[in-house]
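Just one protein chain is left out here, and the rest sit where they should.
After this line comes chain A, so read on.
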Amino acid sequence: MLTKRIIPCLDIKDGRTVKGINFVNIRDAGDPVELGATYAQQGADELVFLDISATNEQRKTFASLVKDIARHINIPFTVGGGISSVADVAPLLEAGADKVSINSAAVRNPNLIDELSKAFGAQCIVLAIDARKIDNTWTVHTHGGKNATDKKLFTWAKEGQERGAGEILFTSMDHDGTKAGFANDPLSKLHDLLQIPVIASGGAGTKEHFIDAFILGKADAALAASIFHFGEIKIPELKAFLNTKNITMRMN
């Protein structure tokens, strides 16, 4: 039986792991290759590495980092951050990344999803969507949550699927950093609306929150950062706990 997936997310700036709390404050949580390998060994099912570098100079560090990550970890991983063309993606996949995630550039130029999907296959294109509820409407934001757009979460996710995205990574900005649980209502709606897998992101604080994301939110995978980085929840314990709650986990 296909398992649900637990995905630690590592934000990278200039080759180092960082995590933005509510997209503003940043704390250092170590070396990305070592942290990634540790998570893989602990039973993480996938990893996401997000480059939040501001300058092109820092971005160059990221490309060589991807190869170093691929050399040392034996589970699939997604890379993202600043991807805006087919030319950006090819070297990342060639370096050993399994998937790429796109966000702001796809909002600006939705055709990018079609182009990437055609060039590399839907299975390696993750459409990341950051959204927050404004006047009762889930509104898509770009640039790490700074800019509100006129796109709505559900229509944008559906359009993304139709254009060839292979997965949706939905981050609720209202939940991110709160540790009060995932956005289960919109997650469940996304599940019912889409045929592609949905990754829940934003709000993980306890092991029970993961049960809710999988059962109430019907998510295919759940992503978290700081609770893993600072050891508040340990992946082997989380997976063992979910397994006892009849959520299928890889327990190799």
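Of note:
What we mean here is this: a residue touches a chain if its C-beta (ideal position, glycine included) is under 8 Å from a C-beta of that chain, and two chains touch if they have at least 3 such contacts; residues count from 1.
The rule we apply is simple: contacts and distances are computed from a predicted model.
According to its UniProt record, the chain left out of view corresponds to "Imidazole glycerol phosphate synthase subunit HisH" among "Dehydrogenase", "Imidazole glycerol phosphate synthase subunit HisH", "Transport permease protein" or "Polyprenyl synthetase family protein".
Within the whole complex, the absent chain has one touching residue among A:I52, A:A70 or A:A128, and that is A:A70.
Only one residue in the set A:R5, A:R132, A:R163 or A:H209 touches the chain that does not appear here, and it is A:R5.
Taking the whole complex into account, chain A touches the unshown chain at residues 1-3, 5, 40, 45, 67, 70-71, 74-76, 93-96, 98, 120-124, 166-167, 195-197, 220-221, 250-252.
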